[in-house]
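The complex is shown incomplete by one protein chain, all other protein chains being positioned as in the whole.
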Amino acid sequence: MTLNTFKSVLFSALFLAISFAGYATEDSDNKDDKEFDANEMIMHHVKDAYGMHIITFNEGKEDEHHISIPLPVILWTENGLTTFMSSEFHHDYSGQVVVEKNGGRFVNVHEKIYQLNDGESVVSYDAEHHPVNAKMPLDFSITRNVFMMWVSFTILLLIFLTAARHYKKSENNIPKGIASFVEPLVVFVRDEIGKPMIGEHKYKKYMPYLLTVFFFIWINNIFGLIPFFNGANLSGNIAFTLTLAFVTFIITTFSGNKNYWKHIFWMPGVPVPMKIFLMPIEIIGMFTKPISLMIRLFANITAGHIIILALYSLIFIFKTEFMGFVSVPFALFIGIIEIIVTAIQAYIFTVLSALYFGMATEEAHH
Amino acid sequence: MTITGIAALGAGLAAIGAGIGIGKIGGSAMEAMARQPEMHGKIQSSALILAAFVEAVALFGVVAAIILK
Partner (left out) sequence: MELIKPGFGLVFWTLITFSILLFILRKFAWKPILGAVEEREDGIKNALASAEKARKEMENLHADNERILKEARTERETMLKEARDIKAKMIADAKDEAQAQASKMIEQAQAAIESEKKSAMAELKNHVAGLSLDIAEKVVRQELSNKDKQLELVESMLGEAKLN
């Protein structure tokens, strides 16, 4: 049964991908005047954006119109909090549409909001296309990444609170329904990540963080792969990975025991010159560990998105729909690999976090 | 050669290094699994972790290339 389901899902995915590719090719015929820029398209998809853009009809024509979910833009300027909906930019991210709010003029330049300096009404750029007469206000906007983060937040809460309620209801703790799906995963995190990496006695304290981070990363990785959400690339955004790596760093540093600090500042068991030599290395290592966590997740997920988008771009670069016969199977193949990668990267992040916690709490054993 | 070209070259070299490293890890892990199938799970997870460490180096290269771009 599962094999058949899998097959049908695979075929429908293939069919959808092919039909999308065909549709997209028709689209490209309509805008022959505008050269297709794969780099720009990919970067636009990979980066954050104001508003959930879903589809554009008649692109580059008179009656061009977009379907999208507008999201609130929240800015902190010198005049205080300024908020408006992202739809006020009318899907412009080239800096042409100026929004006036709360005594400031705002433009959207490549999905970054700039506030024009006083008296300016048109944004001007330097040679490298950076705005010169505008500055960036503090931006707390609910971008599509934040929006997707809240969607996954809600779904995680739904899944796990429902699962937890099952246990409360059942008398003999036998998992049923969603709980029987959740439990093996939770037990996996506990038995394959928590216990071996941190140790039998201390792992309990870190389990909530490990479980939360594992499922949070995993679900956001998966959402990044779903095309409807415009591939909101949350877990491939460095701000997201930075935050999680920072939390890991904070927990590691605060749970570091005497033995841990001794290993950093005065490595036991080596001669004194070596101790002095090792100290700066170990101190740098303290920071490179979370930094590598951050880079790893960011680069893996972003690379996956870029590869898939680049494969689809081939159709537009070669300007023939027959390229779809090459790029669609390849993209599908990469897509399937990416599905595995979503889980592996969540696992790696969690395992390494647990490993660092384990190092921080390890007792001297000599 | 432009700075972007050099950066791309550097990223490529980093990728080669990581490829060799991960290939060796994968090969040894496979061998170890064939020798001791009962240790399959443990070998697999340690191989994944080690691959992650090796991969981090390549990713640093890629990031350096992005910064220099």
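Here the chain labels run A and B in written order, and each chain numbers its own residues starting at 1.
Keep this in mind: a residue touches a chain if its C-beta (ideal position, glycine included) is under 8 Å from a C-beta of that chain, and two chains touch if they have at least 3 such contacts.
Just so it is clear, the structure is predicted and the values come from calculations on it, not from any experiment.
Note on the undisplayed chain: of the listed residues A:S141, A:N221 or A:S327, the one touching it is A:S141. Looking at A:V247, A:M279 or A:L355, the residue that reaches the missing chain in the full complex is A:V247. When the whole complex is considered, the residue among A:M52, A:V182, A:I315 or A:I348 that touches the unshown chain is A:V182.
Within chain B, the residues in touch with the undisplayed chain are 63, 66-67, 69. Hidden from this view is one chain, which touches chain A at 43, 46-48, 74, 110, 138-143, 145-146, 149-150, 153, 156-157, 160-161, 163-164, 167-168, 172-174, 179, 182-183, 186-187, 190, 207-209, 211-213, 216, 237-240, 242-244, 247, 298, 302.
Heads up, the rule we're going with is that only the chains that are shown with their structure count from here on.
Note: centroid distance chain A to chain B, computed from Cα atoms, is 21 Å. Those residues of chain B that touch chain A in the shared complex are 41, 45, 48-49, 52, 55-56, 59-60, 62-63.
Those residues of chain A whose C-beta lies close enough to touch chain B in the complex are 192, 292, 295-296, 299-300, 303, 344, 347-348, 351-352, 355.
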